[in-house]
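What you see is the complex with one protein chain gone and the rest in place.
Chains: A, B and C, in written order; residue numbering restarts at 1 for each.
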Amino acid sequence: MAPDAPPDGQRFDPSDSRQATRSTVTGPPRGILRLGHVDVTVTDIDLATAYYTGVMGMEVTARTEDSVYLKCWDEEDHHSLRLRYASRVGMDLMSFKVHHEDDLADLEKKVSRFGFPVERLSRGETLGQGESIRFSTPSGHVMELVADVEKVGTSRRREPLAPEPSDLGRMVRDQIAPPRMDHMLITAEEVGDSTQFFMDVLGFRITEQLLDGNGHQLGTWLERSHSPHDLAIVHGTNGGLHHFAYWLDEWDDVRDAADILAYNGIQLDVGPTRHGITRGSTIYFFDPLGTRNEVFTGGYRPDPDFPTLTWTEDNIGRAIFYYEGELNDRFMKVHT
Amino acid sequence: MAPDAPPDGQRFDPSDSRQATRSTVTGPPRGILRLGHVDVTVTDIDLATAYYTGVMGMEVTARTEDSVYLKCWDEEDHHSLRLRYASRVGMDLMSFKVHHEDDLADLEKKVSRFGFPVERLSRGETLGQGESIRFSTPSGHVMELVADVEKVGTSRRREPLAPEPSDLGRMVRDQIAPPRMDHMLITAEEVGDSTQFFMDVLGFRITEQLLDGNGHQLGTWLERSHSPHDLAIVHGTNGGLHHFAYWLDEWDDVRDAADILAYNGIQLDVGPTRHGITRGSTIYFFDPLGTRNEVFTGGYRPDPDFPTLTWTEDNIGRAIFYYEGELNDRFMKVHT
Amino acid sequence: MAPDAPPDGQRFDPSDSRQATRSTVTGPPRGILRLGHVDVTVTDIDLATAYYTGVMGMEVTARTEDSVYLKCWDEEDHHSLRLRYASRVGMDLMSFKVHHEDDLADLEKKVSRFGFPVERLSRGETLGQGESIRFSTPSGHVMELVADVEKVGTSRRREPLAPEPSDLGRMVRDQIAPPRMDHMLITAEEVGDSTQFFMDVLGFRITEQLLDGNGHQLGTWLERSHSPHDLAIVHGTNGGLHHFAYWLDEWDDVRDAADILAYNGIQLDVGPTRHGITRGSTIYFFDPLGTRNEVFTGGYRPDPDFPTLTWTEDNIGRAIFYYEGELNDRFMKVHT
Partner (left out) sequence: MAPDAPPDGQRFDPSDSRQATRSTVTGPPRGILRLGHVDVTVTDIDLATAYYTGVMGMEVTARTEDSVYLKCWDEEDHHSLRLRYASRVGMDLMSFKVHHEDDLADLEKKVSRFGFPVERLSRGETLGQGESIRFSTPSGHVMELVADVEKVGTSRRREPLAPEPSDLGRMVRDQIAPPRMDHMLITAEEVGDSTQFFMDVLGFRITEQLLDGNGHQLGTWLERSHSPHDLAIVHGTNGGLHHFAYWLDEWDDVRDAADILAYNGIQLDVGPTRHGITRGSTIYFFDPLGTRNEVFTGGYRPDPDFPTLTWTEDNIGRAIFYYEGELNDRFMKVHT
C-alpha cells in the first residue's frame, strides 16, 4: 500500500489538547512555523494565472471573483500564493503559519504591547483558513498569522499499488514545478528597526547580516524553520516586495528552470548564479506583470545554535552574487 | 570582509537568561535539537581513524588514550563521531543536543517519571561538552542529552579577502567530505514501545512508519529538526546500531561518494539507490571494522504540520529500496 | 528565426558526387558511421510498444502488419528500433549506418572476400531506407549496412519565434526520453575471432578489452564514432543479444530514469552504478518481454589515437561494475 493517512493518534493535530498541554521541551514547537502564503496584486489575472500554472507549474486550488489561489505540488496547505486583481502591481500581505491556535493570542499580545494595532479575522473571512490576526510591521508591510489552514493534500497520489513518482520529488518537467514556496525578501527604510521587530516581537532568528561601514544593517536574513531564511529584509522603500522564492531540490533543477523560462520567452534578471549569503544557488526573473520571482536551492542547514554570519559592505558584490562579484542596478532598484 | 562572528547580542547564546525567559512562542525553541554525536567502539582505532579521515574526510578534533573525536567540515560542535577502542565493534551511545541547559532538568524529570534511571555527568567528564544526562531507552540503547557543547568552528576559514570555497559547500573531493552528520538507525525488539518512548517522553515526531499486516510498527522514522528523520527504529535486537548517516548536498555527490569508496576498495552494501520512505537518495557501505555507514541526500522538508506517511509490509521492498523493490538479507540481518 | 534547414550546398548529401570525389583527407569520412537500428522480436507487440513509448519515451514513426518502428527524439533517421511480432523474443538483426552509398560496395567486397555471403536488398524492401547489404557475422548475428535512410526530422520543432526546449536537450520527463540510441552488446562463442572480423573486415577500432588468464579476449569494446563503444562483444552463445543501450546526457538523468522505471513497476537489473570499462554510468533493466535495455552516460572521448585499455579477469568485478566490484549471475547468464 502506498503512503496513507496515519492511524488515529499518530498524527499531530493542532486542536489536540493533550498535545497542546505537553511541556515545552517535548511538546510540539510553538510560534511561527514558516512562510505560509504571499498575496500579491496583478493587473491581468488571466496572464498571471497562465504564467504561474503554465510556466511555474503551480496548481490552482480556488478562484473567487477577484482572486486566484495557487499551491506547489508538494505543499499540503490550501495555497502559498494569492493573485488578486488590482490596478497596480504590488503586495497585499505576507502570511506566516504558526504552530498552534493558541500562538495567535500570545503573538497578538506581543504585537499589541509593542504598540501596533492587531486585527483579528474570523474563520471564513479568508479563503481556506480559520482565524487569523493581521498587523502592520515597522517596515510598512501587512503581516498575517494563522494556525488553522485547510489541507488540500499534495499531488502525491495515494493509489494502492505503488509509490507515485511525485512522492519521489519528480514531476513532469515542462513546467518548473517547484515542490514548495521557500522565502520572501521585503524592503524597509530602516532595516535595523524592522529586524529588531521580527526578532524580539515575533521570535525570528538572524542567520546572516550585511553591515555598512558604520555597522548599520543593510540587509538581514531571518529564519524560523531551520532554513537559511524564511524572510529577508533589505534597504529600500517601506512596504516593498523585492521577490518571493520557490525551493528547488538541486543545481540541475536550476538549469532546467532556466531552460523552461528561456523557452517561454522570459528573460532572466540574474543567474544562474550563487549567493555568498546563504550559499544558495539561484535565478531571479520577473513574472509577466513585473513581480520578481526567484528559484533557490542549496544553502546550509542553520540550526538555531549556529552563529550569525556577518558580511560588510565592501564585500557586498560577493555577498549577493558570488560569481559576478558585483550587483546590477536593476537588482538593486527595481521592486514592486 | 568574510563572514565573521556577529556583534554582541545578535548570536543565540544558550546561557543568555534574557533569551531563556522569552515566551514560548517567540523564544528560542526548546527540547531536543538534533543528533549530536554517535559513539562507537572499534577494534582497530588507527584503521578506523584512517578511514574516517582519509576516505570519509572528517577532521580529528581530539585524541585521548582510547578515543578519537571527529567532526564534519561544516559542523561547529566539538565532534559528531567518537571512536573508542574496544575488543568488539558496537555502539557506546547516541548523543542528542538539546536547545537549552534548562531542557536537561525537564527531560531528566520526564525520563525518571517514566521509570528509567538517569545519570548526570558534570562538565569535564566528557570531552568537549558541559553537563549532560544519560539513560537507557526501552530499546536498550544508552542515550545522552547535552546542551553545552564546545564550538570548534567550521572549516569555513575567515580570512579578510574573500568568502572561502568551503563557505560555499565545496571541499576538495578526494574524500567524501560530507558537510555534517544527519541521522542514525537503531534496532529494537519492540519498535512500537520504543517509538512511544521517543515520542511521549522525548518529544520526537513520527514522519513515516512501516506497519506489518496486524498494524504493528516494523519501523518508524522520527524527527526533531525539520528533516525526514533524526532517528529511525527498525525491528531487530535491542541495543543494535544499523547505521549512522552523513548528509550530502545532492545526487551528484552520491555518485562522487561511490567513486571514492570504490577507489578505496570499499564495496558498497546497497546503492546508489533511492528510499521510498523519506524519498532520499542513498548508499550503504561498511567502515573497515564493520559499522554500517550511509550517505544520504534529498528527501522532503517535513514541517511539523505535515501528516505522517504510513507504509504496509506488502510494499516493504519499494518502501526501503525504491529502485530494487526488494530487500537483501545482508541489509536486513547485519548490524553492529 | 529558429534553426532551420541550411541553404543549398551546405548540407552533406551522400549522393553529392562532388563531395564523394574529394580527397580522403578532406572529404567526408567513409565506412561505418554508427549503430543505426536494432531489430528485435517480441511476443506481444502492443505491450512492447506501450513500454517503448510510454516508459522509454520513443516515438512511433511507422507501423506495418507485424512491426512497429520507433526513434528517439533527437534522432533524425527513420527509426533506431524495430519491434517485430514473433513467437519468441530475440534479435533479428543489427543495422549500422555507413557514410556513403559507395561504402556498401566496398564493404560487400570485403565481407565476401572474407568468405561470408552477402545479400543485397533494394530500396523499398525495408521500410524507411534505401539499398542495403546483409550478412552473417562470425558471432552468428545478422548485420545490415545501409547509407540511405529516410530522415524524418527530430522533435526539435522549427517555429519562427524561439528555439524550442527540445533543441536544448530537455523533454517532458514522465518518460525517460533519451535523445538517441547509443550502442549494443552481443554475445559470441569466440570473442577473439568475432572481434578480429569487426576490426579487419569492417574497420572497427578496439577501445577496451577484458582478457582471461591466458590472454584470450572475454569481452571487447569497439567503436567507429568517437565514442567508447558502438558495439561490444562478450563471451556467450552465438547470435545472442545481451542488451542495447540508450544515451543519457548526465548522471541526474540516470537517477530520473531509475525513478521513472520504478514508478512503472520495472525492477532494475543492475544500477545505478558505474562501469570500470568505458567509465560510463549505467542502469540495466528488462523490457516487459525480456529484452535487456540499458541507459548509459559519461565515459570519455576516445579519439582514434587513444590507446586501447586492457583489463584482466582477476579484476572483472571492478571492470564491469565499478561500485559493486562483483558480477551477478543474472547479468552474466541471462540474454535474449
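The rule is simple: a residue touches a chain if its C-beta (ideal position, glycine included) is under 8 Å from a C-beta of that chain, and two chains touch if they have at least 3 such contacts.
None of these values were measured; they are calculated from a predicted model.
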- In the complete assembly, which of C:34, C:134 or C:229 touches the absent chain? C:34
- Message: Given that one chain is not shown, which residue among C:76, C:119 or C:326 touches it?
- Response: C:76
- Query: Which residue, C:38, C:70, C:94 or C:206, contacts the hidden chain when the whole complex is considered?
  - Reply: C:206
- Residues on chain A facing the left-out chain by the touch rule are 251-252, 255, 258-259, 261-262, 267-268, 272-274, 281, 318, 322-326
- Item | Hidden partner interface residues of chain C, rising order | 1-7, 10-12, 14, 22-34, 74, 76-77, 97-99, 103, 106-107, 110, 151, 162-163, 167-169, 179-180, 200-203, 205-206, 208-209, 215, 225-227, 247, 249-252, 274, 276, 279, 298, 300-301, 303-312, 314-315, 318-319, 322
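Here, only the chains that are shown with their structure count from here on.
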- Task: Have a look at where chain A meets chain B and say same if over half of the interface residue numbers show up on both copies, different if under half do.
- Result: same
- Query: Given the contact rule stated at the top, which pair of chains has the most C-beta pairs in contact?
  - Reply: A-B
- Item | chain B and chain C, separation of their C-alpha mean positions in angstrom | 46
- Item | Chain centre separation (chain A, chain C; CA means) in Å | 48
- Note on the structure: Cα centre of chain A to Cα centre of chain B, whole Å, reads 28
- Query: For chain A, what residues touch not just one other chain but two or more?
  - Reply: 162-163, 168, 250, 252
